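I'd like to ask some things about the structure below.
With one protein chain removed, the remaining protein chains of the complex are shown where they sit.
The block that comes next holds chain A.
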Amino acid sequence: MTWLRNVLVDLADDSPQVDLAERTIAAHDRRRRAVISYLAAAMVVVVALGVTTAIRLLPDGHQEAASIGDLPARGVGPLSHAYRTFCKPNSGKAPSGCRDGGWRVVTRSGKTYHVPEALPSLAPGRTGLRASPLAISRDGRKIAYYSAREDTFQVRDLASGQKTTAATKVPQSQLGSVSRLMLSDDGRFVAFSKVPDLKDPAVLIDMRDGVARELPNRWVPIGLSQDGATITLAEYSPRSRLRTISNLWPSSSKGDTTSVILPVDYFFSPLAPDGKTVAVIENRGTAEKPCRYGDLALMDTLTGEKRKPTAVSGLPSDVSRISLRTWLSADEVTALTTSERCRSASEAVNDEPAVNDPPYQTMTAYAVNVRTGKARKLATYRAQGFFDIVLPGPPGAL
């Protein structure tokens, strides 16, 4: 009996640790408002029927309680995350109200909104993919996205609704197939990069002063100093490299560049709060044996020196993929994980479905202490892939 209980207790330890109080209260309020509006509509019908029985009046029905609206012009609370939706998953259902290639943002209190101003990542009629990126500032209070109307990037303060549009246009054709966007903590700077790199460069935009400077393409922006003068970039494919460019302004200067080529492949976290370190996990996966990882370690971004490798403990043993994201403190970094089955390259070719979009899967975020390796569960999300979910702060590079 004790044995079975112990196994069940172990299993229960994997349960998500989320606070449902605010989410429940918000859902309850929405439902109550919907019922009230329904009753009001029904009252109108009753009164109308009383006035004339010759005309049948029926209420149009009510807004579905859980329906998702567009991002209000102002007054939106801080975000917990954003995710992109493609509406024809190979298996399972797309979320209700799915907009193909559209972004949704979710507040910490659980409210979800479409971001209609952000260019969808799928052309109308599913005629082509274009990676329209979105970024959330570390405090969750601002977003940056590619504006369909302005043909460039826009930053929006969610509480005040104030929008700032980049002075430099970035044609849609430059969005590439995988793009990354980073928004500085204060919302002043936006860094954009993409693959394939082609000829057009990545760009760092100063939204306040209306200037921009080129960045090397293919590199993922993972950190920016407070003054916007030093940027840290990571490249994970085809070879892991780190690059730091300082003295970025004036935009005509070349900047001072330090590059490090690393001997093995790593997945990188965003730049740590100390401004000179990243957390890394060695990618030991191969085409035939994917999803194998080394220990978690800290790495000096200027020298590539690795220190304090530590085994991660406290993750469920079925975790198959890891993406390092937001730093929660000087010691804790977010690890976003999935437990999808890893298929080798030969399996993937043989059973690749012929149609449509990846299924939605559960992703679980853990706070991992970089000194002890201990993980504690933070939240779960649903998304189609690591590139389709954004947490606050700069992106990591996988």
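To be clear about the criterion, contacts are C-beta pairs under 8 Å (C-beta built on N, C-alpha and C of every residue); 3 or more make two chains touch, one makes a residue touch a chain; residues count from 1.
Throughout what follows, contacts and distances are computed from a predicted model.
Per the UniProt record, the absent chain's protein name among "ABC transporter permease", "FwdC/FmdC family protein", "RNA polymerase sigma-70 factor, sigma-E family" or "L-lactate dehydrogenase complex protein LldG" is "RNA polymerase sigma-70 factor, sigma-E family".
Within the complete assembly, A:311 is the residue of A:261, A:311 or A:330 that touches the hidden chain. Residues 1, 3-25, 27-28, 31, 289, 291-292, 311-313, 315, 317-320, 339-341, 362, 364, 380, 382 are the ones on chain A that touch the missing chain.
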